[in-house]
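Sharing a structure below in structure tokens format, with a few things to ask.
With one protein chain withheld, the remaining protein chains of the complex are depicted in position.
So that you can tell them apart, the chains are marked A and B in the order they are listed, and the count of residues begins at 1 in each.
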Amino acid sequence: MALRDYPRRAAELIEQRPEVRESVTRAALHFDRNRARAYAEAPAEAWRTYAKGVKDHLLSRLADYLEAAEARLTENGVRVHWAEGPEDVHRVLGEIVRAHGVRRAVKAKSMLSEELGVNAFLEAQGVEVYETDLGEFIIQLAGEPPSHIVGPAIHKSLAEIRRLFAERLGTPPDASPEALAAAARAFLREKFLTAELGISGANFLVAETGTVVLVENEGNIRLSTSLPRVHVALVGIEKLLPRFEDLAVFLQLLARAATGQPIGTFVSLIDGPRREGETDGPEEVHVVLVDNGRTAALADLEASEVLRCIRCGACLNACPVYRQTGGHPFGFVYSGPIGEVLAPALLGPGEAYPLYHASTLCGACAEVCPVKIPIPKLLLTWRHRAAEEGLLLPMEKAMVRAYAEAVVRPRAYRLASKAMRAFPGALESERLPLVRAWTRLRSGLRPSPRPFHELWEEIKDEREG
Amino acid sequence: MSARDRVLYRVRRALTGRPEAALPAVIAPEERDPEEAFALFRTRLEAAGARVARLDSLEEARGFLAEAESGLQSAWAGAGVPEALRPRLPLAEPERARLGVSLALAGVAETGSVVLTAREGRRGQLLVPRHLVWLFAGDLFGSLLEALRRLRGGGVSALALHSGPSKSADIGQIMVKGVHGPGELWVGVLTFDSVGLEASDRSVNLEERLKGLTGRVLTTKENQTLTVVGLSKPGNTLYLALANGKKEGLPVKYVKKAVELIEAGISPQGPKELGEAVAKALGLKGPPKAGYLWAILHALGYV
Partner (left out) sequence: MRVALFATCLVDQFFAQAGVATVRLLRSLGVEVDFPRGQTCCGQPAFNAGHWDEARRMARHTMGVFEGYDYVVLPSGSCGSMLRVHYPELFVGRGADYRRAVSLAERTFELSQFLVRVLGVEKLGDGLTGRRFAYHHGCHALRELGVEEEPELLLQNAGAELVPWEADRECCGFGGVFSVKMPVVSVAMADRKLDTLPRQAEPEALVSTDAGCLLHLAGRMKRRGDALPVRHLAEVLWEARSGAS
């Protein structure tokens, strides 16, 4: 899916599938209200400042921390791999699949694995792959990508899920949400117990202790990382935290930002494979440290602010643009505000065009971001760079030049003002493309009978009273 | 060049000339006294849909357990659960058990969490529909930061914080419990110390109980933390890891003697008195690592 098609896809979705807009709006507003309440009852401002500072420090010394993490992980008995992009990750996974004769893999929600096309790769190796997060499971059944970082299936209504489960799992057409969840649980329980491989992402990786930290509400991540013989954690290199103690704020801030909870229902702190005296847990734990565009973003001082992101989804929930469609029209793994600035940072502004224009710059995202990523400022930066690189609509530069000429010459401005009144219907036209973009869904604009700068001549000498 | 070298090289090149950003100091959490901590712990867990009971005697604890067991056919229990608090139901593998009983390493009031160790067995914490977790009131921390400080480097493959029953709102924003993990979380906070457990536990082999302490993080009276690493193979020494990274071995015979003396009726007021009594009984010269001994006996419920 080309990102370029965002405007068309968004328009089609809004006009043809109004139920999506309704589901997404409802869910996002619900998340956002919970977030607002959860921020209000915690020292959110101090935490956000701290979290931003910790991540900025980490990124400024990232190479050292990566090496430290690697050393601790290795001491803990974890096998560490490095990957520049999807091919490296596929190679590592392929070797593990062969070495362990993996036939079945269970997956705990990981946005990074979406970036890397892990499912398709494993399936091509003959491995059955099961998404185990309920939302991910739903969209896997439906054959769709996630629509939201935290709630991948928020665009789906209960009715739609009922239909899907009835078709695929044989549940009754009027099954309750509990019954649907129970069907998914039963189906997946067997997979957990028989899978040889569990794949997860990581919310954090503590450099100081080599601890892989995962946060969730369902328990599927704990199961995926505890039951299969092998656990592979895919970790973006920006996911590190310097100190074990940093978790105290990050775990709370993440949960409060994402869903308004004081902490995720289940937090896994994984220090390696099963140890002596333990009765279960994986025999092998692998951590794959993944670049996939992140070092390019890091090299770009301004854009590198996106690397603080902890994928809480708060900016999506707060975003009035996102709320009209959910994530699908964006055509990128990450959607909404963070997607609009991650896409150009990871893919370049050409490929990401025009996602960074899909914003009114209303600023709601920056207000909620737990690590204070200045998303509107970054959107402006990308727009500027795109303009510099000539990534423009046809005629755009010429129009902007003409507009600038008129603005710096007040006489030209006033002439234009007169001209507009000489053709009073011009702004209501259905034929001029730019005007039509306005008038197709809105009534045309009517200028005031006389502009203020003319009225001023009449009132300038008025005295008070 | 390997992928490792290339990624690290690119990171270094990306950061060339970039000044180091200062690392902020860790934020000191709000202080809470034990009463406040318990109140918050309960509020948080209950808000998350868990059941919390404060249990002031062994009878109460047994009652809570019986309630959790009622109507069920089988149970699973973690290795560290004291004998008196183990389920009476027939034991079963976690795949089939309807109830799981665990002993928490710690509790966190700020987040409403119990901290579980992989040493107890992870499946029993996850596959059962109902999960009962015992928490010694003395192991409840006011803040997550304090708990993390105590728990770090506990020598197990994984720790987990459980802060409520398994849940999901992925189906039309409707909250459903028990999606993958336990749909019920029961937390019993044990405020009574020692005597009750001791009385009922007399029959249990001391060695087994010491093994059961493996992975527990204890605090001495002087507020020093130590982690129980485990019992030596022949069972003569209990290894402890101190906060400063040092290892200590505590002869099991000291513990045995101390238990004997207490069961015989002495009631030492503190580590010093206990140490002196043990030293005298065993004919030792000085008091035998009395601080650690005290902490171990405390964990076993004797002092």
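In this section, a residue touches a chain if its C-beta (ideal position, glycine included) is under 8 Å from a C-beta of that chain, and two chains touch if they have at least 3 such contacts.
Please read all numbers here as calculations on a predicted model, not as lab measurements.
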Touching the missing chain are A
Residue among A:A46, A:A120, A:M395 or A:A437 that touches the chain left out of view = A:A437
Looking at A:A179, A:L193, A:A406 or A:A426, which makes contact with the chain not pictured?
-> A:A406
Give the residue, chosen from A:P7, A:G350 or A:P424, that touches the chain omitted from the document.
-> A:P7
Of the residues in chain A, which ones touch the absent chain?
-> 7, 10-11, 14-15, 21, 25, 320-321, 323-325, 354, 357-364, 366-367, 380, 382-388, 396-397, 400-401, 403-404, 406-408, 410, 413, 417, 420, 434, 437-438, 440-456, 459-460, 462-465
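As a working rule, only the chains that are shown with their structure count from here on.
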Distance from chain B to chain A - Cα centre to Cα centre, in angstrom = 37
Would you mind writing out the residues of chain B in touch with chain A in their complex?
-> 2-4, 6-8, 10-15, 18-24, 26-27, 29, 44, 48, 95, 110-113, 118-119, 121-123, 125-127, 143-145, 148-149, 152-153, 155-174, 176, 178-182, 214, 230
Chain B touches which residues of chain A in the complex?
-> 23, 26-27, 30, 43, 46-47, 49-50, 53-54, 56-57, 59-63, 66-67, 81-84, 88, 132-135, 138, 151-154, 156-158, 161, 177-178, 180-182, 184-185, 188-189, 192-193, 209, 217-220, 222-223, 225-227, 237, 242-249, 251-252, 261-275, 277-281, 289, 291, 295-296, 298-299, 301, 304
